[in-house]
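Apart from one protein chain that is not included, each protein chain of the complex appears where it belongs.
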Amino acid sequence: MIDKFVRTMAEAMDGIADGATVLIGGFGAVGQPNALIDGLIEQGAKDLTIVLNNAGSGRVGVSRLMELRRVRRIVCSFPRSSDSTVFEELYKAGLIELELVPQGTLAERIRAAGAGIPAFYTATSVGTLLGQGKEERRFGERNYVMEHALPGDVALVEAWQADRWGNLTFRDSGRNFNPVMATAARLTIVQTQHVVELGDIPPEQVMTPGIHVDRVLHVPYGDPPLF
Amino acid sequence: MIDKFVRTMAEAMDGIADGATVLIGGFGAVGQPNALIDGLIEQGAKDLTIVLNNAGSGRVGVSRLMELRRVRRIVCSFPRSSDSTVFEELYKAGLIELELVPQGTLAERIRAAGAGIPAFYTATSVGTLLGQGKEERRFGERNYVMEHALPGDVALVEAWQADRWGNLTFRDSGRNFNPVMATAARLTIVQTQHVVELGDIPPEQVMTPGIHVDRVLHVPYGDPPLF
Amino acid sequence: MPDTAVASYTPLDRKGIARRAADDIPEGWYVNLGIGMPTLIADYVPADREVIFHSENGVLGMGPAPEPGHENRWLINAGKQYVTLRPGASYVHHADSFAIIRGGHLDLCVLGGFEVAENGDLANWATSANDTAPAVGGAMDLAAGAKRLWVVTDHTTKTGASKIVSRCAYPLTAIGSVKRVYTNLCVLDVEPRGFVVRWMVDGLDFDTLQARTDAKLNRD
Partner (left out) sequence: MPDTAVASYTPLDRKGIARRAADDIPEGWYVNLGIGMPTLIADYVPADREVIFHSENGVLGMGPAPEPGHENRWLINAGKQYVTLRPGASYVHHADSFAIIRGGHLDLCVLGGFEVAENGDLANWATSANDTAPAVGGAMDLAAGAKRLWVVTDHTTKTGASKIVSRCAYPLTAIGSVKRVYTNLCVLDVEPRGFVVRWMVDGLDFDTLQARTDAKLNRD
């Protein structure tokens, strides 16, 4: 019987290696796999490349991981937030690398990795600082830059429901990067609010099919914090 | 008030021009917009490029359109079926052009058109007849060919439910190419089995958001024919 | 607040600019509003005019801000503000959301701007190439992808420098994309000949506006 559920955080985090590229779902506080990020802090892997939309805030989660100097490099679209001082201090001190990627290019590069597309062209960033050094090419009446797939060794994902095959649903705007990142890593680890029986999610309502999921941990943590 | 419903087939087909590229959803008999294809036959546009998975069967639908010599060119993955004699005769006589595209490349080229990606790379067809003449390029340890977006002037789509904003659901394997093609044409025309009120489709269950839909015609034709 | 001895006119405030832009958005458009002043525009589209608002994080069909205490903590916009849905709303994931943006499906995107140039270039994300860790978010995708890009901005900086320029000095967000600019003084279209003045606040004349503008302006 296929059973992708793991019972402990240690099982969930097993095998994440130093130097890994970790894709982390969520947008703002919504759909962010906070328990798994804490699990990664506990697990100890270092020299990480972290791919997510924001560069953390406060002194918890990804900010805590950076503060512990476990992050070599961050790939994101929006490093600045109301409380992103940990990142900013490390960055100014040259203690963390930043690859700044337009948000849609970030999403599409991750999608490409999951879809077996090594590279694609987009008009986003043409003629800008972020387009510099990229191969530029004309199609029709417009110039485009070439962008490469951005695969992960690990993806950390937050779901609303999961069954033992790893089929997932997401709640409201908690969907965001989660289903995209789930497709793009060799090891996709999910924390889910709810555990459901196989077949409880109607086949047409599955948002991420289990083929993209390796491990699921039940973390019924409730609503995201109010800002 | 936004209302994408049209009341007549003539309204649905209005403005489809000679020389248009028409994307047609469906896979086998399932999810195929048969009424709209008949509407196109009636409407009269000619010199068409038809993009769909199969090259028609019998003497109805797309086969009828071909028999009437209204199709200059067909882009598909599977021109041969149990009863594709119309296409085969025209093709052998040099009266129709064929662009044969691997099914996944076809789907991805259409998706790219809808997503603003002019070109992408895939390993599919490398080293084969269908890869000949395509730009080949190495990424990592593997060779890939460049494929171009395949946009439509018109998409014909079959849905299970639709509301007046054009939000759609699809039934079972009737989903197939329909949501992909809906994104890729300047004019997306839908035939729907069921009309529902705005809000009846829960926001997380909308399969094609109305932004990709221009016109919807109510065609409650029932189940696809048995083979 | 008259601002020269000759002309007597009142610049729009932020809400006034938002209202002026909202007036020009017709029913049925799909619209993405950037963070800050652009977001205010939604408040000035009458409820009976159906305009479908999109947010980068995969929300289509947002309604008015929630009543305090009735926020759905799972439903935010790209500015991380709590929002509501209208009937007919839908969710997509981030790649599909930016396929909507990049694929040219939005009728309109409205962004703020540091500088807008007469060739349609926009600078709105970084104030120098040496900016430490500037946040680009979805601005470049939106500016390059939407069918129309409008910019809402004050006409000048707090120190009086024109934000309507012949060429942008700040790092660009996108090239040749801006179609229209709403400032606290006027509405400008970007055409092949450059900026064309479509509207001015009451009491403002063309020469006074030109004097406050770096770029050459053209009469309508």
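Note that the chains take the letters A, B and C in the order they are written out, and that residue 1 is the start of every chain.
By definition in this document, a residue touches a chain if its C-beta (ideal position, glycine included) is under 8 Å from a C-beta of that chain, and two chains touch if they have at least 3 such contacts.
Just so we're clear, the structure is a prediction, and the values are computed from it rather than from any experiment.
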**Study point:** Chains shown that the absent chain touches, full complex
**Key:** A, B
Point to revise | Among A:30, A:115 or A:217, residue touching the chain not depicted | key: A:115
**Study point:** Touching residue (missing chain; options B:30, B:60, B:146 or B:195)
**Key:** B:30
Point to revise | Omitted-chain contact residue, chosen from B:21, B:124, B:161 or B:188 | key: B:124
Exercise for review: Mind listing the chain B residues that contact the chain we can't see here?
Suggested key: 27-31, 55, 77-81, 87-88, 91-92, 98, 100-105, 107-108, 110-111, 122-130, 171-180, 207, 223-227
Practice item. Kindly note down the residues of chain A that lie in touch with the hidden chain. Key: 1-2, 111, 113-117, 163-165, 167, 183, 197-199, 201, 203-204, 206, 209-212
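In this text, only the chains that are shown with their structure count from here on.
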Review point. If you average the CA atoms of chain A and of chain B, how far apart do the two points sit, in angstrom?
Key: 33
Practice item. Name the residues of chain B that each touch 2 or more other chains. Key: 115-117, 203-204
Review point. Going by the touch rule set out above, which residues of chain C reach two or more other chains?
Key: 91-92, 98-99, 101-102, 145
